[in-house]
Structure formats: structure tokens, C-alpha cells
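Only a single protein chain was left out; the remaining protein chains are all shown in position.
Going in written order, the chains are labelled A and B, and every chain counts its residues from 1.
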Amino acid sequence: MRKPFSLLVASIAAAACGGDTTSARGDAAAGGTMIVATVGDPVHLLPPLVSDFAGKSVQDLVYDKLAEVGPDLNSIGDAGFTPHLAKSWTWAPDSMSIAFAIDPRARWHDGKPVLAEDVRYAFQAFTDPKLGSPNGPGLANIDSIQVRDSLTAVAWFRKRSPSQFYDVAYQLIPIPRHVYDSLAIDRLQTADAARQIVGSGPFRLVKWEPNVRIEVIADTANYRGRPKLDRVIFSVVPDANVGLTQVLTQQADFVETTPPDQVSSLDSSKVARALPLTSSGYTFAGFNQHAPGSNSAPHPIFGDIRVRRALSMGVDRAAMLRNVFGANGRLGRGPFPMTHAVADSTIRVPAYDTAAAMALLDSAGWRVGPDGMRAKNGQPLRFTMLTPTTSLLRKAYAVLLQEQFRKLGARADVDIVDNQVFTERTTKGAFDMALTSFFTDPGAAGFSQNWGTAGIGGHGQNTLRYSNRAVDALLDSAATSFDPAKTRAFARRAFQQIADDAPAIWLYDVVQVAAINRRLNPGLIRPDGWAVDMANWSVDPARRIDRDRIGLGGATP
Amino acid sequence: MRRLLLARLAQSLIVVAVVTTVSFFVIRLAPGDPFNYASPRVTEQVREQWRHQFGYDQPLVVQFARYLGSVARGRLGYSFSLHQSVADVLKEALPRTLLLTGLSLALSFAIGIAVGVTQAARRGTWFDRITSGVLLLFYSLPDFWAALMILLLFARWIPIFPAGNMVDAMHDYMPPLRAFWDSLRHLVLPVASLTLLTTASIARYQRAAMLETLPSDFVRTARAKGVSERAILWRHALRTALTPMVTLAGLFLPALLGGALFIEKVYAWPGMGYVAANAIAGRDYDLVVATVIVGSLLVVVGNLLADLLHMAIDPRVRA
Partner (left out) sequence: MRRLVAHPTGRWAIAVIVLLAVSAIVGPWLTSYTGVEQLDIVALKNAPPSWAHPFGTDQYSRDLLARVLRGARISLLVSLLAVTLSIVLGATWGLIAGYFGGVLDTVMMRVIDAFLSIPRVLLLVALMTVLEQVPLWLLVLLLGGTGWFGVSRLVRAETLSAREQPYVEAARALGASHTRILLQHLLPNVAAPLIVAATLSIGNTIVLEAGLSFLGVGAREPTPSWGSVFLGAVESYAGNWWAVLFPGLAIVVTALAFNMLGDALRDVLDPRQVHLAHRLPDSATALPVVQRDPRPTAAV
């Protein structure tokens, strides 16, 4: 009964937005159910509070942004952005404000229209200190959102910056005021109503069973046309191995991470195949620049740049990469992932040379003792290396590094701790070495958070307490330059300076190989999220299975 | 008798109270708090603000007082990792564990007793010896290893059963009969894993108990009176040998709850063990304390019931 009706709606919608060809949707071959095996439940699904990757994947499906960033993730000005909720925008002549015209066809999933006041409400939620949104600091440059009329929202900025447009369009996600404003802002984190999320994206939320399942269904009345799939279900599994098993037995259709050793089993599977995902993360073994627990005293061992460079030179990064990833690894090139817009493959990092490493350690005063381990003034070259239990890759690297250090005469004790402890100790600086992964946002501004002096302490993520004024200035110039070429040049100099200071051993770019059912045709995969183009994912009509034929009907009561 | 009961009840409540208090402080002593997500956006400042907002930066004694106050009003707190009130979480998780452990317990007792009695009937034969050996082997297996092997064997290498979870992702869309079948299929492997080891234990007990009862006077009398061997085994001897089983049942409760921990983790079965393990890892304070309360209540009640039953059945034991 419902199917013909939805087709009717879809065809009307298709006729109405005939000019919209950004994504071809709403054709008769629509349908299918995709089950995603996910390790870990989102912490929260309301955009101001979305802070983990599981949450971001669901957010990409349920919510729509004012404008979508281009595939190259350019964040300077508005080049490459596609209109979404905002069908057009106008820059003020002095660039201190941008007026966004909301698409009059845009509707929230409960049917009410999307209005400018929703944008203003979202801004309040993102920036209100009582809620403490982790995504608020990204909007620091926005002074206010003004409602000029019901469908025009004007964003006023504190100063001109290359990422002005990106800050509003990409980071400020509108949420429906009429649903939430009866709640006090600080209650949003725990209130039940805040879990019934209402968005305007291609899918709408059906049910969220915490730690078990999240189900979203196609929004057939969507102004951009309905997505090709009927339904996506995120099913929580205990670990990546079980997830892979479920995909191989067709219990699930997609799992984001395949353990590197098992990628080859996908080649021989008739049901699933490997799908490499790009990501914006990179992993390194970082040296704490300060003594543990102190904010000023240099680290007794790693305060000396010779030790850091020697240890960087003394490990065979390529061999470790091969051991852990097989043929699919990407070697770390510096404090950035190669997928980033300002990445640079010409950065020089210390080359693998054990003889030179040993010589450097000798010259730094660390002499080899009778037991093969080095010591200086009675203090042994011994330190702890911290890594979280949740990352199999980092655990593997920890064991490999431990052995490589042992051959150099350094004794590393591996501390495998759970996530809580890892975060706590790295934030407080209570570690010697830590295997850390950073994920970078598009744009150059994020690097100051990770490698700038301002990022030390509570305001950023500079857990190594690395500080170099020259780097600060260069990163700042990169973030405020309007010229992409200049941005890249500044960034390159900053990166090279960081690499020369050797605050970390650059291990690998986070490369994920997903396992996907062969009947699924994925859309565009972007480094900042594999689910951003979910509206275009589809099922091959010739290979449909039972769960694809259910259609949009509701659950059996 | 009544005074004894009341005294035991009071003691049990004290036990629960002490255990609760200890767990309250212990989990807060662990480094971390509910907000230590590994997220690229969450900074220490944000965490501090959340901690302050929910009162986790106050002195422990103050927090404890507040917690006691809210428990007195019937509110067990809020779970950050599951975004629900703790009571709601327990309402869903507890029946799931009881289903799993209840089924396993019933099955293992039924099978275990049957095997034990049969072994006693054929003591000394090759059947007895081989069964003893097999039972000893199962009894010696590490439970997590057994669970993993079973999962690998029947869900990956020979995919007959689903790999983990309680129901299929499409469960809500299945017609009622198919949905029931789906739930059953998901039960098989976890129950089998849990039952395997418990059955071995019980069978061994039962055999020993039977062997001890069979030479007794009353059995000899029954045999002299011409009662069939079968009736002797299954009716007379069994009844007496069942007494330690009763105590066993009560004492198995904490063990089963703990053993279910491994099984629930391996199969992602969303019961109390799974919830408790994740709550500890995520420092979900209120949820941890609540699971401890429920767990110790169950155990204490189980012990009490076992003792009462024991006293009721066996008139010789009136401690």
C-alpha cells in the first residue's frame, strides 16, 4: 500500500527539482537494506554532542549541512561547495558576513519547514558553555547568527579568515528549534527527547537501541529526492573480527575495519570484497617533551634532541609497516596524513641507519653497559611506552618498537592500558612515550591544535607538549592565508621544522580496508567520512536478497 | 526458625550494603571518568566542564552522600554510555542474563544429573570410564577458549549459527514464527558454551553423590524388598543424593553470573555481564555500582534460598 504512494511522492519530487543533478536519485531501481557491523555505539547523536566516529557516520545520514564540501575537501573560501540546505549565499562586500538563503523546500523529518531560526538555535547550542559542546571551539570565529527573515540566516564573523565559509557550512549543523527549545540547553545531554533526533538529511531515525542497534530509514519526502537505499541498520558487534565474520556470512553487509591479516580472506569470498577507505588520520610514537606531570621541566631522556633523532633513526619503519599491514600500508611522512590538502611528500624525516643511531646515542652520553643496555650518569635508558588496548595496530607496533629499541640498548616497558587510562594519562602528560593517532579536519587550522603551543593544556590536543615559536607562526600564517599556494608553502615549512625537531617517530597513515558485500555499489568515499554519500549507495537489482525486498514498510509489531 | 531467618536477612542486607559502598569508591578510584572518549574534538577543558556539570569533581564523600540520597528516592542514576536511566538498563539486561543462565542451569542440571546417575548405574564399565574422561576434559577447558572455539567452529568455519548478538538486525521485520526461530538460533551457541562446562561439573558431583548413597542401608533394604534397580536409582537414591545439588544450585549463582561474563563478551549478548564489563571499561559509575548491587542481591538471595531449602529437605541439618 505504501510503496506505490512513495513512488508517487518520489516522482513528483523528481519532477519538481528537475534541475538538481548533483546526485541522481529517486529512480525506480531504489530499495535495499544495508546492515553495517559497527564496533562501538555512538556517544551521542545530536550534532553539538557528536564527538566520535560512530556518531559521525550516523550524523552524515540523518543531518544535512548548509553546504557540502567538495571532494577535494578545500576549505578556503567557498570554492567547490555544493548548495544543500542553503540554496544560495551572498557575501557581504567586506566579507564580515555571509547571508544564507535556506531552500524553501527543505523540511525536517517531522514535516516542519527548515527555517533560519533553526540555524541560530543550532549556533546557540554549539557555543553555549553550559552544554559544553566539543564542536563549539571550531565556531570561534563566528560572532552571531542573525535571522533576517524566516528563510535568510546571516552569519557575522569576528574577523576575515580563509575558513569563514567552511566554519559555517561544514561545522554548524542546523537542528530543529521547535523540537528542543522547550528543554534547557544543559539538559540536552541527558534528556530522552534529545535522543529522538530529527534531522533533514536523506535518512531519518527509526530506532536507537543503545549498544545494540541504530536503524534509519529513507526519507522519501526529502527535497533532494529519496536515497537509493531503503534502510540502513547499524548493528553493534564486540570487535572487528566478529564484524568480519558477520560480513563473510552475509549477516551484515559492511564493516569499516578489516584486520590487516584477514584482508586476503576477502579476495576468496564470493559474498564480500575489500574496499579501501581513505581517512584523515596518522599514527606516530610520540616523545613527551616535558617530564611526566610537569609543565616546564624538560623530559630527562627525551628532552635531548639527539636521543629523539637517534631513536627515530634506529627503527626500521618500513619493515614494521610490512609486518603489520602486509602490502597495504602507507608509511608516515610527517605530522600529517597524505590525504590532507596541505600534505607534502617532500618532507625529510630521519632515515633508517642503526650505526648512525648508535653513534648519536654514544655522543649524547648514553654508553652501553655490560648487560647491553645504555646508561648515563647512572640513569638507565629506560622508559614506558603507552598504548591503548583498543587498537590492535598500535599494540603490534608497541611490541615491534620495544624489540627495535632493545637492539639499540634502550629498554622500553610497554604499558597496554584501556582507553580511559590512555586518554587520562596523555592529557595529563603522565607518560614517556605514547602511540597516538591524530585525525585532522580539512583546513590548516587544525594543526595548531595538535602541534602549536596554544594546544598544550586544556584547550587543544597537543599531548606531546611540543612547542616551537617558529612553528606556531608558520601554522598561523598557513591558517590565515587566502591563497592555497601560500598555505601549502607555509604548512610545508612548518612540517619540515616539526620533522627536524623529531618529537615523534612517524609510523603510518591510518588506512582502513572495509569489507563490503558484493551486491552493494558504494558512492563517493571521502577521507572525512565513508558515509557522507550514503544517499547514492545502492543495491545491484540483479543480486537482491531477502532483506532488500522488504521495502519501506514498518516493522512487524 | 523465624528469628534465624530475620537474622540471616539482616546480615544479607548488611553484606549488600558493604559491597555497594566498596564498589562505589573503588570504581571512582580508577583513573578516568565517563567522559574520556578518544575523540579528536574533546579537549580537557570540555571534559572538566562536563565533570563539573555532573558533580564528579566534588569530594568522594559528598558524591557518596548524594548517591545515597538519590537511591533512597528510588533513582539509581544515569548511564552515560547507554544514555538511559540505570533502572531502564537493568530492566532490559537482567532478564537477558537470567534467560541465558537460567536455560543453561536447567539444561546442565537435567543433563548432568542424568549422566551422573547413569554413570553410577554402570560404574566401572568402559562407559563410565570414558564418560569420566570426557567430563574431566570439558571441566578443564578454559571457558573463554571453549566459547571462542565454538563460535569459530559453528559460526565461521561451518556457518550454521549466527555469529553473536541476541537477535538478527532484521528481527523486527520478521513474521512472528520466523522471529521466534531467529531468537532461538541466536541462543544456541551461547547456551551451549555455558552449559558445556557446568554440565561437566554437575555430572561429576552427581556421580560421586550417587556412589556414596548406593551403599547405604536404606538402599540395601529396598533392594532386599525387591524394588527394581531402576526404581532404586532414579527414585530412592536420587532423592537423597539430590540434597547437595540444592545447595549447589544456590551457590552456582555468582559463578554463573561471572561465567556468563566471558560468554556474553564473546557473543555480544547484551546481558548483565556484558553491561557490567563495558560499564567498568567506560567508567560509567552509576551503572557499575548498580550492577554490583543487583549481582550481590541475587547471590545473597540465592544463598539464603539454598540454605532454607537445605534445612527444609534435610532434617539433620538444622544449623
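Simple rule for what comes next: contacts are C-beta pairs under 8 Å (C-beta built on N, C-alpha and C of every residue); 3 or more make two chains touch, one makes a residue touch a chain.
Values in this document were obtained by computation on a predicted structure and should not be read as measured data.
Chemist: Shown chains touched by the missing chain?
Modeler: Displayed chains contacted by the hidden chain, ordered by label: A, B.
Chemist: Looking beyond the chains shown, say which of B:L76, B:L248, B:A268 or B:L287 touches the absent one.
Modeler: Of these options, the touching residue for the absent chain is B:L248.
Chemist: In the full complex, which of A:A221, A:V271 or A:V417 touches the chain missing from this view?
Modeler: The missing chain is touched by A:V417.
Chemist: I'm checking contacts with the chain that's been left out. Which of A:V206, A:V271 or A:V399 qualifies?
Modeler: For the chain that is not drawn, the touching residue is A:V399.
Chemist: Provide the residue numbers of chain B that touch the chain removed from this figure.
Modeler: Given the touch definition above, chain B has residues 11-12, 14-16, 18-19, 23, 26-27, 29-31, 136-137, 139-145, 148, 152, 194, 197-198, 201, 204-205, 208-209, 212, 215-217, 243-244, 247-248, 251-252, 254-259, 261-262, 265, 276-277, 280-281, 292, 295-296, 299-300, 303, 310, 314, 316-317 touching the missing chain.
Chemist: Identify the residues of chain A touching the omitted chain, counting contacts across the whole complex.
Modeler: So the residues of chain A touching the missing chain come out as 241, 259, 261-262, 265, 319-320, 322-323, 389, 392, 395-396, 398-400, 402-403, 413-418, 421.
Keep this in mind: only the chains that are shown with their structure count from here on.
Chemist: How many angstrom between the C-alpha centroids of chain B and chain A?
Modeler: Roughly 39 Å separates the two chain centres.
Chemist: Inside the complex, what are the residues of chain B that reach chain A?
Modeler: Listed in rising order, the residues are 30-33, 36-50, 53, 78, 80-84, 89, 151, 155-156, 159, 162-166, 168-170, 172-176, 179, 265-268, 270, 275, 278, 281-283.
Chemist: Show which residues of chain A lie in contact with chain B when the two form their complex.
Modeler: 33, 35, 41, 43-44, 51-52, 129-130, 132-135, 137-138, 186, 189-190, 195, 207, 210-213, 215, 233, 235-238, 242, 245-246, 248-249, 251-252, 388, 390, 418-425, 427, 438-441, 457-461, 547, 550, 553, 555-556
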